[in-house]
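Below is one structure; the comments refer to it alone.
One chain of protein is taken out of this complex; the other chains stay put.
Chain nomenclature is as follows: A and B, assigned in order of appearance, with residue numbering initiated at 1 for each chain independently.
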Amino acid sequence: MRPGVDIEEAENGSPDFMESETLWQTLKSPVYWLSPFIPAAWIVPYFVGGVPADVKFVIAALALIPLSAIMVESTEQLSHRSGEVLSGLLNATFGNAPELIISMIALKAGLLDVVKASIIGVIQANLLFVLGLSFLVGGLTHRSQNFNRRGVRVERSVLMIAAISIIIPSVFDNFVSPEMYQHENALNVCVAIVLLVTYAFNMLFMLKTHPHYYSPKSGGESSPPDNCWPLPNALAVLFLSSVMLALMSEVLVGSVEETARNLGLSKAFIGIIIIALIGGAPESVAAVTMARKNKLDLTLGIAVGSSIQIALFVAPILMLSSFFIAPKPLNFVVGNVGIMIVLFPVMIFSMIAADGKSNWFKGIQLLSVYLIMALFCYFLPDMPNTPIIKP
Amino acid sequence: MRPGVDIEEAENGSPDFMESETLWQTLKSPVYWLSPFIPAAWIVPYFVGGVPADVKFVIAALALIPLSAIMVESTEQLSHRSGEVLSGLLNATFGNAPELIISMIALKAGLLDVVKASIIGVIQANLLFVLGLSFLVGGLTHRSQNFNRRGVRVERSVLMIAAISIIIPSVFDNFVSPEMYQHENALNVCVAIVLLVTYAFNMLFMLKTHPHYYSPKSGGESSPPDNCWPLPNALAVLFLSSVMLALMSEVLVGSVEETARNLGLSKAFIGIIIIALIGGAPESVAAVTMARKNKLDLTLGIAVGSSIQIALFVAPILMLSSFFIAPKPLNFVVGNVGIMIVLFPVMIFSMIAADGKSNWFKGIQLLSVYLIMALFCYFLPDMPNTPIIKP
Partner (left out) sequence: MRPGVDIEEAENGSPDFMESETLWQTLKSPVYWLSPFIPAAWIVPYFVGGVPADVKFVIAALALIPLSAIMVESTEQLSHRSGEVLSGLLNATFGNAPELIISMIALKAGLLDVVKASIIGVIQANLLFVLGLSFLVGGLTHRSQNFNRRGVRVERSVLMIAAISIIIPSVFDNFVSPEMYQHENALNVCVAIVLLVTYAFNMLFMLKTHPHYYSPKSGGESSPPDNCWPLPNALAVLFLSSVMLALMSEVLVGSVEETARNLGLSKAFIGIIIIALIGGAPESVAAVTMARKNKLDLTLGIAVGSSIQIALFVAPILMLSSFFIAPKPLNFVVGNVGIMIVLFPVMIFSMIAADGKSNWFKGIQLLSVYLIMALFCYFLPDMPNTPIIKP
């Protein structure tokens, strides 16, 4: 973004874009016709009193679509310059910014169960729903798609560490009496620090010592796009669309809880399925788009990278922050349901993605598991005590 | 089978076979000298009053051997025409027909525990016992055997879905109170439908879009056999031997329960080990025979294909049927023992078969796990409440 351009203007999604003819060409795509919903999601509640939650929900959901699309476009523009590794990382980072922001707000309000549910829900949604849909959509036009399996093999064991880091404190919780509360907090803080350190080493590995593990194997178009954005524009659009996505997600999440309650859904279903799907909508669109373009390494970078980042970076940061901003500390204790929701996706992902190949049926398999687990959450009744996660 | 040949005659196992000289050549093998036990299993109880269950059991078991052998022979005859994929599929289908028939009868009689035990028992027996014995027998004559690992890698994640579909309702059962009975039934029905749809897509994948994932890698004799049966004969023999196998299995199962009770065996052992082994005897013989002939892709098609079909097709069909034919609906709730009995075989199979190679020690490993789990069932005491599966 050039100096002197006002953020306010850029946020409305038009002035900055018009300056660049190539950006404008991009925006002619029909998906951007939904752009008016972006300001509408903000304006409607202010001007029209007593808007029902359902309406807010639909407007915000529609607004997310063009935002996700512009984010995908800007990420792809950057990927031609920075390589797919860094690009996928950028995408995952900006894709998880909404998560972090939403969770911080929920944490401050003391909604610890919702935070925990959405963390495990996002990991599950990324590995099963986003990747499943990507494999299916990609497989409909390509008989078999390839990706760099070396990176995936590293990632599956990192995901296993994430699963273990959630199982260990949950099992510990079964052994301690209330007076051992101090020990439990100490264990959770230590685990959070181990995860953060592991995440830092993972970044070092991906970006410095072994970037070739993550370089693309897929034969997607490696030629630069016809309309190439200037670097600052691409960065600015990526940043701004992330910010808007976060804000829009918040509107959505704020209204989805009431909407869902009206529809008689359980809290587990809201936290683990609805919030996670909405919070991860941008990554979903981006990952599926890349799969259709046969850039499966970018798809995996987004979906798997996002899961790792949630588990090894966002979750520990939230836990450590909770000691300062939340009424009581957040921990990793998620009960047997939470353990299943993290462990099964990691196990089935490990089996399916380890050979560096995908096809439509692999997509169907991942979606089947997602559907079975979503049905489980849907039918699970609300419990009186710590309802979402630990009945 | 030519038109005009009486089914009764064919069932006695001789007239139809004699017509074809090549069939006759086949029947000269010593294993067919046990054929008289086939009619004996039917005749003896009618003519001799008060035959003890033990005697019936032995006669029926001996009768199964020639029936299995002729079924293997006819399947192999078909495999030269239809390719190993379709042949393995045919074999698995006809191998599971007895299972489906026996389970339907048990379901009608309200023996839900026996049905559940035999379903999980068959999956375990196929993955551990049948495959273990095949790898061992094949490995005794071949230093290393190869099979198409692409298909196996797809199948192991399908099996993982099967395991998850059994674990999820079992875990759900721990959370619901009796008044949530409706929710539990609804979850089970939905999971059954997801499994059936996944199974249909699996067929589409195997037979239409990716048959090369299942085409043989092993260098077994691809030349046609010396004595080639006419196609209608091969089909007729396959069909009739399946029917006879089903009937014989029923005699066997009807007598095995009493036999086992006399011998002081627990219900878990009867359901999970004895009934599963007997119901799966035809597949066992077929799979081991193919392994000895170095046609390991056919072995896997039989053993693994059969497990998948039981989990994703037979079990859901039984559950949905139970609402119409059983006194109370069947569900997938199998308790912690049932979860172990499905999950461990799937996990160890995934580890052992993923590289597309087998040797005798892999067979020993699978058999060791089978032995440990059979010992567990053997020593497990009968519980007062839902004894087999959920103590």
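Going forward, contacts are C-beta pairs under 8 Å (C-beta built on N, C-alpha and C of every residue); 3 or more make two chains touch, one makes a residue touch a chain.
Just so it is clear, the model here is predicted, and its values are computed rather than measured.
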By the document's definition of touch, the residue of A:34, A:51 or A:154 touching the omitted chain is A:154
Using the definition of touch stated at the top, determine which of A:143, A:183 or A:328 touches the missing chain.
A:183
Would you write out the residues of chain B that touch the absent chain, in ascending order?
143-144, 336-337, 340, 344, 347-348, 351-352, 354-355, 357, 359-362, 364-365, 368-369, 371-373, 375-376, 379-381, 383, 391
Can you list, in ascending order, the chain A residues touching the missing chain?
150, 153-154, 156-158, 160-161, 164-165, 167-168, 171-172, 174-176, 180, 183-184, 186-187, 190-191, 194-195, 197-198, 201-202, 204-205, 209-210, 350
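Here is the rule we use: only the chains that are shown with their structure count from here on.
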Express in whole angstrom the distance between the two chain centres, defined as the mean CA positions of chain A and chain B.
42
